[in-house]
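Only a single protein chain was left out; the remaining protein chains are all shown in position.
Letters A and B mark the chains in the order given here, with residues in each chain numbered from 1 onward.
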Amino acid sequence: MADRAQPLTFQQGLGGCVAAGVALVLLGPLAAVALRAEEAARLTGADWAAIRFTVLQALLSAALSVGLAIPVARALARRVFPGRRLLVTLMGAPFILPVIVAVFGLLAVFGRNGWFSQALDLVGLPPIEIYGLHGVVLAHVFFNLPLAVRLFLQSWLAIPTERVRLASSLGFTARDIRRHFELPMLRATAPGAFLVIFLICTSSFAVALILGGGPRATTIELAIYQAFRFDFDLGRAAMLGAVQVGICAVAALLVLRFAIPRALGGSLDREPMQWEAFAGRGRFADGLIILLAALFLVLPLLALVGRGVDAMAGLPPSVWYAALRSLVLATASAALALALALPMAALMARRTRTGLELIGALSIAISPLVIGTGAFLILNPIANPVALALPITGLVNALMSLPFLLRALLPAIQQAEASQGRLADALGLKGVDRLRHAILPRIWPSLGFGAGLSAALSMGDLGVIALFSSPAQGTLPLEMYRLMGSYRTDDAQGAALLLLALSLALFWVFDRGGRLRATA
Amino acid sequence: MRHTIMATAFSLIAAAAAADTPVLSIYSYDSFVAEWGPGPQIEQAFEETCGCDVQFTGAGDGAALLARVRLEGTNSDADVVLGLDTNLMDAAMQSGLFAPHNVTVPELTLPVEWESETFLPYDWGYFAFVHNTDMQDVPGSFAELAESEARIVIQDPRSSTPGLGLLMWVEAAHGDEAGAIWSGLADNIVTVTPGWSEAYDLFLEGEADMVLSYTTSPAYHLIAEEDDSKAAAAFEEGHYLQIEVAGMLAGSDQPDLARAFLDFMLTERFQSIIPTTNWMYPAALPVDALPDGFDTLIMPERALLFDPATAAALRDDAVNTWLTALSR
Partner (left out) sequence: MLRLEHTVTKLDGFTLRADLTVKPGRRLAILGASGSGKSTLLNLIAGFVLPDEGNVIIGGLDRSRASVADRPLSILFQDSNLFPHLSVFDNVALGLRSDLRLDGDQRACVSDSLAQVGMDGMESRLPGSLSGGQQSRVALARMLLRDKPLALMDEPFSALDPGLRREMLDLVAALCDRTKLTLVMVTHDLRDVSGLCTDLCLLENGRIVLQGPLDDILADPPALIRPWL
């Protein structure tokens, strides 16, 4: 109703400008690469094979992540146990881990010499073979299951207590609950979760190649890498980049017709008391599900700790400087991401626009290599890209985390508008004042969560710095790769553990800060 | 706040002072410029004599390095590019961005003749499969490797220089039989990684029995870690060479300094830094000047190498052969 009556305000104009700017920064580099190409490109048979594999593994990964997340989230929503809060936080860690670190964590558990295979050996069974499509999907589920669980858990806990009590007073059976609570909730949440995970998996590269077991597991991102680095065929790189954007757009349009996920980052600390009336049912199954999920997600992290802890104290000084640089960069990048996401989310909260949603999802799917190279081509004539390496990395990292931040902020802002929007209108609150009094106080938890996620993702991402860096500017992930590239595996493992610890700590500080601010 | 202003002021003054000293900008790959790589020592050594400021810039690996230089084109700030190899040399020549070195080449310790007038080698090594010394029945040729049960990790030739090197190795040793060799190897290959470091890490983690690396890799473990448990397998068909080269850019604003650096590159001062930082054989240092430990390495009897033009011409077909054999 209010929708109709709102003229375009300054704030909304700002949101539109920011969205247009984001689209420009994401697509401009693609155009720059295409313009620099010397001849028109054609997609080869190998490229089509890469496109097929990319879509196939992304579909499987997204379906499995979403499918497995449902029982895990339900179990977590229904059970109270000591350490639940810690478990929920730890379970979020894989999502913010740098890819290569997570792969080695997984291998320590599921590899030929991994704990799992060693356990099989004890009972006389051969080791498991992780390499192949199933390995790629396993790794993607490891990364993305936590995200999906978090989305669903949120929705479960958002079901009002009164309604659950009403249900128990009406003697609802498990089937009734499924029909009246769970299915509608999943219908609202699952398509969006599926989309986000699908998009993340489409730009996968190292995971797919390492665990895919060979060139059959070639993704579009690897083909882009090859086009840039080995063939120096910018036309083909731009073409493949455009294909990625196309897949993203099609997937997003299909899914957005179904639903938009609800808040990311509300109160997960809330004790699941409202399900107490049904707590007697499925206690054993829930416990087993939680245990399995915890083992799956936490064991690889433990393996990383075990591998890295000895080397951590003896890390070369450059690694510590890089860590400091990464912390500053991650914080700045999160601040920038917030500054971009707030006006965009404020606009999206008031008017539903598919275009905005698309821009919001675009940066997950677009190749960082294309953005980086394009930015390089654009900047090179005007400034020294190397001198700008850190700011550009910060900007690109901010853009990469934008979709998650929007997902976190949008529903919270919608709720704030629903409860306080009319009062703010009546008092003529506009722009900054409206944000300060009507919106911000209501969205601190989501803001903290989003900023934490953004900072942690930026911390762990190798990003475009690899294209521009000089030795004095390395970030922690880059320094870790440099260690790996010089036989210094132990130091690299120490750096990986440092990266894991710092990413988690950053996330925790922002997330916690948002919650404390909200209750202050 | 005041500190920031002061710091900025100081750095401006420092920059102004430094502006009087000419700057020699060198692009190289990441592991070369790293704190523990050869870069810092070489920078210090050259600055002692050149009266200049050496600035290293890292750009991924060799292939990324060339892509970077081609992206920058004639606007490049770089004076010297260090870290290409013979497989990339042809593309580098075709770009027209490099200038002849005009350096009097001293006696080189390469296993082959050096002819390029644009690029100069600074180190080299043989590709080889590295394994643990407790491995049983170490294969002595590609055929034996294909027949064995050994699990190997290799690099993708489309994204990695050693990966492309392996392709050339098979082509040089077996020519028309390359497809058959790859088909035979398919069931030995555990996985293919984007770069050398992931593959080597997988091997160290015990995911594979052998990894494609260099004959010099065991020297790292021996010298830096006092660990003699790694060895390289000698193949009877011979081993493919990787020769790493440097060249100066035609657009350099410091051509004399760049040439002086290429000169310096082949002196003992530079060359003696290479073995224990880059873990390769220096290109102009006698065998007896190598550090202890290098004498334990295998020394292939036959060195295989395509000249740059042949390597470039073969590449696409070789990659397709590889893709076809492994995609089945």
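General remarks:
Operating definition for what follows: a contact is a pair of C-beta atoms (placed from the backbone, for glycine too) under 8 Å apart; a residue touches a chain by one contact, two chains touch by 3 or more.
Keep in mind it's a predicted model, so treat the numbers as computed, not measured.
Just so you know, the chain we are not showing touches A across the whole complex. When the whole complex is considered, the residue among A:L186, A:A438, A:A451 or A:V464 that touches the unshown chain is A:A438. Check A:T89, A:N380 or A:Q420 against the missing chain and you find that the one touching it is A:Q420.
Among the residues A:G45, A:G83 or A:G428, only A:G428 touches the chain that is left out of the figure.
Touching residues on subunit A toward the chain that is not drawn are 1-2, 4-7, 419-420, 422-423, 425-430, 432-434, 437-438, 441.
Criterion: only the chains that are shown with their structure count from here on.
Residue ranges on subunit B touching subunit A, taken from their complex, read 30-31, 33-37, 39-40, 55-61, 63-64, 66-68, 70-72, 75, 77, 91, 151, 156, 158-159, 164, 186, 189-198, 200-202, 204-208, 217, 220-221, 224, 279, 322-323, 326-327. Contacts from subunit A toward subunit B in the complex involve residues 46, 49, 100, 104, 107-108, 111-113, 131, 205-206, 209-216, 222, 225-226, 228-230, 232, 316-318, 373, 376-377, 380-381, 384, 386, 466-467, 469-471, 474, 478, 481-489, 492.
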